[in-house]
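With one protein chain removed, the remaining protein chains of the complex are shown where they sit.
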Amino acid sequence: MFYRESGQFKASYAADQAVFPIRQDQYGIAAILLVAFFVIPYMGDEYFFQAIMVPVLIFSLAAIGLNILTGYCGQLSLGTGGFMAVGAVACYKLTTAFPELNFIIVLLLSGVITAMVGLLFGIPSLRIKGFYLAVATLAAQFFLSWLFNKVAWFQNYAPSGTITMPPREVFGVLVTGAASNAMHRYLFCLIFVIVLAMAAKNLVRGPIGRSWMAIRDMDIAAELIGFRPFQTKLLAFSVSSFYVGVAGAMALSLWLGSVETAEAFDINVSFQVLFMIIIGGLGSMMGSFLGAAFIILTPIVLTNVMVGSLGFQAVTAKHFEFMFFGGMIIMFLIVEPQGLARLWQILKEKLRLWPFPY
Amino acid sequence: MSAAEALEPETILSVENITLSFGAVRAIRDVSFDIRKGEIRAIIGPNGAGKTSMLNVINGFYHPQEGRIMFRGAVRKQMKPHEAAAGGIARTFQNVALFRGMTTLDNIMTGRNLKMDKWRTSLIPAMFYYGPTQKEEIKHREYVERVIEFLEIEAIRKTPVGRLPYGLQKRVELGRALAAEPDLLLLDEPMAGMNLEEKEDMCRFVLDVNDEFGTTIALIEHDMGVVMDLSDRVVVLDHGEKIADGTPEDVKSNQNVIDAYLGVSH
Partner (left out) sequence: MEFLNLVLLDQIRDILEFPSFFFEVVFGGLMSGVMYSLVALGFVLIFKASGVFNFSQGVFALFAALTLVGLMTGTMPFSLEKSLPALPVWLAIAVTFGVMIVLAILVERIVLRPLVNQDQIIMFMSTIGLAFVLEGLGDTMWGSGVKALDVGIPSGNFMVGEIQIQVFDLWAAGIAAFLVVVLAVFFQKTRTGRALRAVADDHQAALSVGIPLRNIWVVVWSAAGLVALVAGIMWGSKSGVQFSLSLIALKALPVLILGGFTSVPGAIVGGLIIGVGEKVAEVYWGPLVNGAIENWFAYVVALVFLLFRPQGLFGDKIIERV
C-alpha cells in the first residue's frame, strides 16, 4: 500500500535512467546506509565485524567481479580464487616494497595488476566459450596457486610460506595488522566497497554494460551490429579481475591478516563466489550482496544450530553444508535462475499492486 | 579508376562472382548483382537457395572463397562484420536475434553503439557515469525514442524482449537496425511467421523507412505478394545460382523462375 510509484512522474531521461527511479527505493537504500554507517559500528562487537560484516563486504566485491564476467558478459570463470590470490600477493608485495605508498593506492594497484593477469587468461575467450572457457580459467586457478606457493619471491622468502600484512594507516587511522580495530576495518571496507560497487553499477547500466550483455545474449548478432567481441570480452575480463583482485587484497589486509596463499584462495573459493552469484542472481549488483551474505551466513547459522543446539558433530554439519549448498544451487537454477535478486523484485512488483492480485 | 567506372553512379553495393562453399557443399556459385541507392531490392528463391548465406557474405559473417564485394566504391575480397556495421550496413535476422535478457529500450540502444562517442563511453568516464557518459546516453536516448515512436512500441519500452510475442520482437529487431541510421538495411524474412495484420504493419514500416529516411533496403521474403508490392527490383537464386534479375513483372514471367518454384517435368 505504501509502495506505489503512481504520482511520481519522470520529466527527463536522466531521471528515468536513475539507479533507483522509485522514491520508496531511495528511502529504503538511504535507511540501509544510515544503519550501516551509524548504527552497526556502535552495536557490533569484534566477532560480528570480523566473522560476518567484513567477509560479507569483501566477498560482495568479489561476487560483483565475477558477476560482471559471468552474469553480465556470459563468460564462466572457475578461477576466481586464483585471481583473488593475485590481488592478495600484489598487495603484499607492493606494501612491503613501498611502505610509504598510501594503502588505498596499494589496493587499487593490486586490482590493476590482477586486471592485467586476468586479461592474459581472457585471451582464449577469443575462440572459445561456455565450459571450454571454464577449463581455461581452471588453468589460471591451479597455475597461479602453484606459482605463489613455489616461488619464494612472492612470499618475500618467508620460511613459513605465509604472507603477513604489515600495519598500515589510512588518514591517520590504523586499518591493517593485528593491532587494528575491527570497527575501523569494517568502516573502511564499507566505504571502499560502496564506492567500487557504485562504479560497477555505473558501468553495467551504461554503454559498456550493454555491450557485455549483448555478447552474453547473442554474440553473433552483437558482432554484426558492430560490437567487437574480443575487445568487449577482454574488457569484461580485466574489469572483473580488477574487482576480484581488490577483493583478494582486502581479504588479506583487512580480514585475514596472514595467509598461505594457495590454501586461502583455493578452488573452493572459486566455487564459493560462483555460488554467491548463482544464488544472489546472475547479472544483478544487488544479487552480489545478497548472495555473499547468504553464503557467508549460512555455514555460521548451520554450525550454530546443528552443533550448538542439536548436538551433531562439527564434521556432520560440514557435510550437511555441502549438500545444502549443492541443493540450493540446483533449486535456484531450476526455480529462479535470476536468484534472490529476482525474488526481491517479484516481491516488490506484488507489493506495488497489493492488495490486488493484478 | 576501373572500379569507379564499373559502378553505376547510384549503385551502393555490388557483389561480383561470389562463390561460397562449406567443405564440399557449394552454398553460392558465381553470383553477381547490385543494389542501387534508395531502392528496395528483394532476394527470393526456394529454401536452400543461398539467400541468407548471401546476406551473411554481404555483412561479413561468411567469407566467400571467390569473387569481390564493392561497397561505396571500395573493393574488397570479403567484408568484416564490424567494417560492414561501421560502413552503414544494418540487418535483421531470420530467427530473431535480439538480446533476450535486455529490455526493448536497451536492445535498440545497442544499435547506437557505433554512433556513440568513443571517449565519452570509455571505461573511466563510464565508471563515473554522471558527466560525459550520461550526456552521451541522453543524446542517443532521444534518437532511440524517435525510433520507438516510429515503430509504435512505446508501451513495451521497459519490457525484457524475451517476454514479447514474436511479431513485436521482429519489430524491436527492426528498431535496433534502424537505430544505427543505416545506409543499407538487410532484412532476412521480416514477415516470416506473422499474421496478416502484422505483415501489413511491417510492410508499412519498410516502405516508410525507405521513403522517409531514404534507406536502401535489401530483403529476403517468401511471400510473393509482399515482394511484388514492395520491391523495385528482384534477384532470384536457386541452388546457389542466380537464375533471374529484374523488375517484379520481368521475374514473375521468367520461365526459369517458374520452373524453380513449381518444378519442371522431365
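Residue numbering begins at 1 within each chain, and the chains themselves are lettered A and B in the order written.
Everything below uses one rule, namely that a contact is a pair of C-beta atoms (placed from the backbone, for glycine too) under 8 Å apart; a residue touches a chain by one contact, two chains touch by 3 or more.
Small disclaimer: the values here were computed from a predicted structure and weren't measured.
The chain omitted from view is touched by exactly one of A:10, A:23, A:319 or A:350, namely A:319. Residue-wise, the contact with the chain that is not shown comes from A:329, picked out of A:170, A:191 or A:329.
Contact with the chain not shown here comes from a single listed residue; of A:123, A:173 or A:195, that residue is A:123.
Interface note for the absent chain: among A:20, A:132 or A:354, the touching residue is A:132.
Summarising the interface, subunit A meets the missing chain with residues 74, 76, 123-124, 127-128, 130-132, 134-136, 138-139, 142-143, 145-146, 149-151, 220-221, 224, 267, 271, 274, 278, 315-316, 319-330, 333-334, 337.
Everything that follows uses one rule, which is that only the chains that are shown with their structure count from here on.
Mean C-alpha position of subunit A lies 41 Å from that of subunit B.
Residues of subunit A touching subunit B in their complex: 12-14, 17, 199, 202-203, 205-208, 210-211, 213-214, 216-218, 220-228, 235, 239, 283. Residues 59-61, 81-82, 84-86, 90-91, 93, 97-102, 106, 109-111, 113-114, 116, 121, 123, 126-129, 133-134, 136-138, 141-142, 176-177, 180 of subunit B are the ones that touch subunit A when the two sit in their complex.
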